[in-house]
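First the structure, then my questions, so here it is.
Below is a slice of the complex: some chains, not all, each in place.
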Amino acid sequence: MCRWQAYSGRPIRLEDLLFNAKHSLIDQSMCSRSAETPTNGDGFGLGWYGTRAVPGLFRSIRPAWNDFNLRDLAGQVESPLFLAHVRATSLATVQETNCHPFRYKNWLFVHNGEIFEVEKIRRDLLMQIAPEYFGNILGTTDSEVLFHLALTFGLEKDPLGALQRMAGCVEETAKAAGIAESLWMTLGISDGKTVWAVRYASDRQAPTLYYSKAVEDLVQLGLEPKTRERLGADARAIVSEPVGKLVDAWVAVPESTALRLRDGSIEVVPFEPAVSSAAPVKGRG
Amino acid sequence: MCRWQAYSGRPIRLEDLLFNAKHSLIDQSMCSRSAETPTNGDGFGLGWYGTRAVPGLFRSIRPAWNDFNLRDLAGQVESPLFLAHVRATSLATVQETNCHPFRYKNWLFVHNGEIFEVEKIRRDLLMQIAPEYFGNILGTTDSEVLFHLALTFGLEKDPLGALQRMAGCVEETAKAAGIAESLWMTLGISDGKTVWAVRYASDRQAPTLYYSKAVEDLVQLGLEPKTRERLGADARAIVSEPVGKLVDAWVAVPESTALRLRDGSIEVVPFEPAVSSAAPVKGRG
């Protein structure tokens, strides 16, 4: 099981969230509070939006805690929107192209969880990915397949709808292969303006997900004025596990729920897999 | 363009062929005599047969010339049959799973060359790979696709026939996509007993390939008695470019030709792509 974090707000140094906060993502890469896998040492990745539409990507197979390039990068780069991920796997090979985030044009995608018995359906899922996205697949994770299925189902035009159709497609394909409960995930996705997040599992036992309260509310909880000043009013984070000293700063996301974060506002909506009436590939062939 | 070498005969230290010979494979990784790409610095790989049916595999994205683990391994391990490969690419990502040899059970596979405009047909080729081999694909090279197509077409039972059907399949699929001359390759393959090698290109301009004369003939050409003693009577090598001091030791393999090397004997046979009457996947679905 992996861990991830997303930030949106006034530009901050990446290290503020990744390294300096109490129980930061890098701490979590060595030792997690609530997870089944104690160590996330199978690589990490960072995607950040700067002055270009296409985000920067830094991925490495080293454990995040001992990578000096990551520390330097996080100490220099400021960004108003970034996603970071630390990985633990016993399945797909440890290589950079299997590290999250995955990128397509201006889109970033991170995943925590897995497709159950994916080896039985990976080929079937791959074949449902549209040709125009197929060449963007560089690794061998189930996570990257989920991303490109979502693209195939219209992620660029209707993000949450596409994610629901992607989830439906995976569950249908798995059922056809005799896998009753196949999908187990939290997702973090961005186009550079908005962050979408999803918590969903076929068996309603998805990995945890949290979002931070509004900065004004954090002030009531004890946020230091200096930090409030630096973050501005719109700063929000979405995380696998709570970060920082303010224990009440975080709201747990329920099962089968999606978030839409933009300009400091978080919209919470239900998330249910959608069965597509027509197979997506047929319409393209 | 890449370089590779295969050895079969009495067990020798890997370094004898890879490091110590004049113009060895490691030399070639820095600077090649005849190739268009001057540097093969995008990783390397080594597959060797020991006391188990499954061969050992050592692959790294470091340039072969500066990898200390490779030097130590090659200085310790002795093997009667091994394949080694140094890589140059401007296409697929540099990662270990894209380094040759590729392995399936007791089989090893190396490739020098490319599929022309592979990005147009990679998905179509992948879909013709049988499900039972699909899960063994870990990287994103056209070379690995060739290997798994050959497996799909019966490599384990009829090696040269399967390779000819694989070549036919690639050329057909490419033609359907408007690519007139698609395949450009030398191949090296082994099951641990026999080595097969192929030189073929759709445009009859394949990369070079050579095999060494029999040891008894090399003695006539000046092979030192000590080396003759060490190698035994059955030692043979197949290489992208000649190695060592004896310039007349090597026989150039003609276009559209396959080799079968076993117990010191090399059989030279024509190689032509075969059109399969029935699509291979249908028969399996």
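Note that the chains take the letters A and B in the order they are written out, and that residue 1 is the start of every chain.
As a working rule, contacts are C-beta pairs under 8 Å (C-beta built on N, C-alpha and C of every residue); 3 or more make two chains touch, one makes a residue touch a chain.
Because the structure is predicted, anything quoted here is derived from the model rather than measured.
Trainee: Going from the 2 copies shown, figure out how many the entire complex holds in this file.
Mentor: Counting every copy in the complex, the total comes to 4.
Following the convention adopted for this analysis, only the chains that are shown with their structure count from here on.
Trainee: Superposing the C-alpha atoms of chain A on chain B takes a rotation of how many degrees, nearest 5?
Mentor: 180
Trainee: Could you give the separation in Å between the centres of chain A and chain B, each centre being the mean of its C-alpha atoms?
Mentor: About 40 Å separates the centre of chain A from that of chain B.
Trainee: Could you please specify the touching residues of chain A with respect to chain B in the complex?
Mentor: 93, 95-97, 119, 122-123, 126-127, 131, 134-135, 137-140
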